[in-house]
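Heads up, one of the protein chains got dropped from this complex, but the rest are sitting where they should.
Chain lettering (A, B and C) follows the sequence in which the chains are written, and residue indices restart at 1 in each chain.
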Amino acid sequence: MDRPVPSALQLHVSRWFNTPKPIALDELRGKVVAVHTFQMLCPACVAHGLPQAMRLREAFSADQLAVIGLHTVFEHHPVMGPDALQAFIHEYQLRFPIGVDEADPHGTVPRTMAAWGLRGTPSLVLLDRYGQARLSHFGRIDDLTLGAVVGQLLERPYQPEVMADEHVRDGRCDGDACHP
Amino acid sequence: MDRPVPSALQLHVSRWFNTPKPIALDELRGKVVAVHTFQMLCPACVAHGLPQAMRLREAFSADQLAVIGLHTVFEHHPVMGPDALQAFIHEYQLRFPIGVDEADPHGTVPRTMAAWGLRGTPSLVLLDRYGQARLSHFGRIDDLTLGAVVGQLLERPYQPEVMADEHVRDGRCDGDACHP
Amino acid sequence: MDRPVPSALQLHVSRWFNTPKPIALDELRGKVVAVHTFQMLCPACVAHGLPQAMRLREAFSADQLAVIGLHTVFEHHPVMGPDALQAFIHEYQLRFPIGVDEADPHGTVPRTMAAWGLRGTPSLVLLDRYGQARLSHFGRIDDLTLGAVVGQLLERPYQPEVMADEHVRDGRCDGDACHP
Partner (left out) sequence: MDRPVPSALQLHVSRWFNTPKPIALDELRGKVVAVHTFQMLCPACVAHGLPQAMRLREAFSADQLAVIGLHTVFEHHPVMGPDALQAFIHEYQLRFPIGVDEADPHGTVPRTMAAWGLRGTPSLVLLDRYGQARLSHFGRIDDLTLGAVVGQLLERPYQPEVMADEHVRDGRCDGDACHP
């Protein structure tokens, strides 16, 4: 993992697209979650990150893997607002839920991006079925490597009750703890 | 040619980027000119058209071939204004001159796009050394075919004086007339 | 899995390249094994299968994943002999061990290909750490999907003793049996 990501991840989203209601990561327990962070004017996001997010969406069942986009605008704010993003989503035919990372009134980096310690766009964060970040990757990642991490996370058994206890005891779930 | 293009082509541009002063097609007599029309939120423009324009710029000498971008916004106007385009040009590192096609107060299609009869984006228009449109292509065109047309136009001898007479006589230069 | 593959897989190889000694699948217990079957004159093998095998080799540790090529010649036999293969391996700079599937004196399909029920080239067979086939895919497979299967197989715990018992009892290890 490029950098440690805090244990209790939350999305701070000011507006959602492609979903009838806001998404909370808590509600996705039991699924592996891929959060793809991007900016609509970031060439590497358009060329590599977003197409990979679309491939993720197609390669795995929505019951097993949730794919979420997060528009983490940290530059060119005036021209990457929600209306611009909406046109972008429409033209690029993005189908998965996409949230606008909430602006920080005191800085240029939006709230989720700051809280998760992300370095730029594109960044991909993978959460296991317990909501723990298992991968946080800035830049390009190849499909074989990404697929392997998703496969590993999908393979781990999900036992919510045991997990709850682990959480109370440890404050953080590490790899072994999830595999009784 | 997909559609006939009027003989006396002019650019109607409200703002220029990447050039110290406005460009008039008249001043480019003697060079072959490639005008690449695009919209910054058009996926095919970003994936195919603009990279091809950059390859054109690299493959030929600026003395022989002028490459000009034209932002022909006909949809999502509020989010594809000059400021958004400026950020786009910066992020995609586009180096050739790019003009904003002048908005038509009475319609959604900008003035140059309408006058030239272009059907959408991306469109590529090639002018010969006399400023006559020799190719107007909507959509994707492969590099071999495009290279061949550029090569043909570069090969034709340029004799401005003769041409002037032709123009007076014919009102339009056809293929044979340019080859005394 | 495209077709059932027999439980006790063995390689029938008449000649090896890129390995100091013959490889038996039995010796690879504890590793996930990818067997990429190809023919040197098969365009899809050259364009997709072999580059993917090379990416597999690079993306995973040799301690975790063994990558083996198998030259399963079922056509054009006279021009795809071991000498031709050797030149091919040299020119394409293939680094992983490659075996020549043993010819069947009574048929055109070589022995391993026949015994494993493979339909053509390229075919990819993935064995888990116990040597059981978990994927047998004919044709192209995308990296995300392949990576996910490798990741799942890598994630499953390896307990040789328990496994031995399972084998005795069941004659074949199924998915659940490998996860006590």
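The criterion applied here is as follows: a contact is a pair of C-beta atoms (placed from the backbone, for glycine too) under 8 Å apart; a residue touches a chain by one contact, two chains touch by 3 or more.
Everything numeric in this text was worked out from a predicted model, so none of it was measured.
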Shown chains touched by the missing chain? B, C
Which one, C:His76, C:Arg119 or C:Arg140, makes contact with the chain that was left out? C:His76
Residues of subunit C in contact with the chain that isn't shown? 41-43, 46-47, 76, 78-81, 83-84, 87-88, 91-92
Touching residues on subunit B - with respect to the absent chain: 55-56, 59-60, 142-157, 179
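Note that only the chains that are shown with their structure count from here on.
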Average the CA atoms of each chain to get its centre, and name the chain whose centre is farthest from that of subunit A. B
Just send me the rotation angle from a CA overlay of subunit A on subunit B, rounded to the nearest 5 degrees. 180
What is the distance in Å between the mean C-alpha positions of subunit A and subunit C? 34
Per the C-alpha means, the centres of subunit A and subunit B lie apart by a whole-Å value of 41
Taking each chain's mean CA coordinate, subunit B and subunit C are separated, in whole Å, by 53
